[in-house]
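Omission of a single protein chain aside, the complex is shown with its protein chains in their original locations.
We just call them A, B, C, D and E in the order they show up, numbering each chain from 1.
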């Protein structure tokens, strides 16, 4: 993970979304047992923080790994698709995937690299409230 | 607001809920104009922090305004009704009220005093994310 | 300060600025004694958080004290004048005033009410780092 | 509480201490019932944050309510007596008083005004972890 | 540390404890020199945050690395042994070990894996206040 001279730069953006944990392949009883109150049919919601880490050398002219204004605008567009949305219904990615923190992180990784393939993406961290976060380094 | 010898004790509890800003008395266009992305039909969600402040003298034997364990258990029950719920559909209080932060705070005030009329309630503060909070001292 | 049925709504916006504590009416020795390292000629800087509290009844149709999108846009414009600026040189308000946290708060109060006289402004809180904040209720 | 032209300035200092909730006038059974796990004989501890608010007009020369360096040094001395101490044994003030958050706040108020009677003290806020704080305006 | 497709999930639990830095093999003078105010005989305390990171693939049915409710209950039991305790006296693990943040982290690692050997434990982070944390990946 560590390379000499590499800077790991992390930028945070936030969004608010609602979701519901529900696996249609399982019975209602199984869903309730596994997901507890997250199974509630009408859903519930969170403030999410997405921290995106890029890695690279420092440009000797600009002193930056990449242009931070450009990165910020890009990430704001990425989370706009999820912000103020009900993930289960509004995002086709979650038609078949339970929108757990783990799966939202993996979907965000794919969205980010799909829209910006040359981004030197190192890691994403997705935080759901103060007690839970997941980190993902890609597949 | 200030009385000599009075301690203001604040206890925080948290919950996660989803909601949608929608006033049925108004047209869709008016709703969109007023509420913007909060009007989205499928709703969205937040982590909320409820901070309840009680005020009173300090009991000379226990050194407490009131028993803090009892207060914590009571507040956990209060937010259980809202936690992991879609406020518009799951709480009858929001059938006619838009579940804005302001109205959630007022409803919480009524729930708290309805269930615990003798609580020396001074103020409630309801925080929705890091940028917005409301405070309410009752009616 | 407390009225029945009044909601106190607080919105936070942030800005980054630099400043220097220097009172031209005093000698260099007096400036150094009073202001210590804040007197340093080239200045230094902070991230500031401005929390603006408005107070009012809740509109029975919208459920809001005032439109929160409108408040946010207004406050973003207010801090734009200070953001990424050197307060002593870039803001005429600080030609004669030492830009202490106290004076920045008072100047912000005047800017806010000067641009939006009908805003039901109750309090502003200005935070400079994690150890210091000032609150102001106007003159 | 509000006066025109008054700035409320709050300075935060931190300390770490241990304590035990025990009222010798009560039986062991009563102590256990009231204080629960806080009664444990060997004690336990917290990081405390003390936020001291002073109130006053702004000096037209310095732009400050009072000299902030002087206030910081004073508050650091105040908490030095409690920092890294077991409050029940090490502070005579808690020989007869249960060191609840409420009583620690009241004792701090007395210490502060006892050592600095002319301080324009408005409020102290004592925070014990992220879920509990008390505010006190004096007697 | 990085494997393709692996999610690192972190769950936070908190506890409050007191401790004292004291190495019986050393003289009082040496203890004082090394540990300073942490050597104080009656001890002092902190709020600790324990962040436990597990690593693994995402279950295609549940969308989770492991059941988060189960992980939370397990971690709450783990910290119950330390919560509201004086580590030096109440935990046999610290009869011979100085309860530094480093050693508490190592003991927590052993407790966690001792009680739940199949847990895909990746890292624990133990935070003592806002200025100090340690991370441990096991032995």
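Heads up, the rule we're going with is that a residue touches a chain if its C-beta (ideal position, glycine included) is under 8 Å from a C-beta of that chain, and two chains touch if they have at least 3 such contacts.
Fair warning: this is a prediction, and the values are worked out from it, not measured in the lab.
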Among the chains present in the display, which ones are touched by the chain that isn't there?
A, C, E
Tell me which residue among E:54, E:111 or E:134 touches the hidden chain in the full complex.
E:134
Which of A:28, A:58 or A:113 touches the chain that is not shown?
A:58
On subunit A, the omitted chain is touched by residues 1-2, 4-13, 53, 58, 61-65, 67-69
By the contact criterion defined above, which parts of subunit E meet the unshown chain? Give residue numbers in ascending order.
1, 21, 23, 25-26, 34-36, 97-103, 105-106, 130-139
The missing chain sits against subunit C at residues 14, 16-19, 37-38, 40, 42-47, 83-86, 89-90, 128-130
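Keep in mind that, in the parts below, only the chains that are shown with their structure count from here on.
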Is it true that over half of the residue numbers where subunit B touches subunit D are used by both copies, so same, or is it different?
different
If I average the CA coordinates per chain, which chain comes out farthest from subunit A?
D
Measuring from the mean C-alpha position of subunit C to the mean C-alpha position of subunit D, what distance in angstrom results?
28
So, what's the distance in Å between the C-alpha centres of subunit E and subunit C?
41
Going through subunit D residue by residue, note those that touch at least 2 other chains and give them in order.
1, 130
Identify every two-chain combination in which the chains touch.
A-B, A-E, B-C, B-D, C-D, D-E
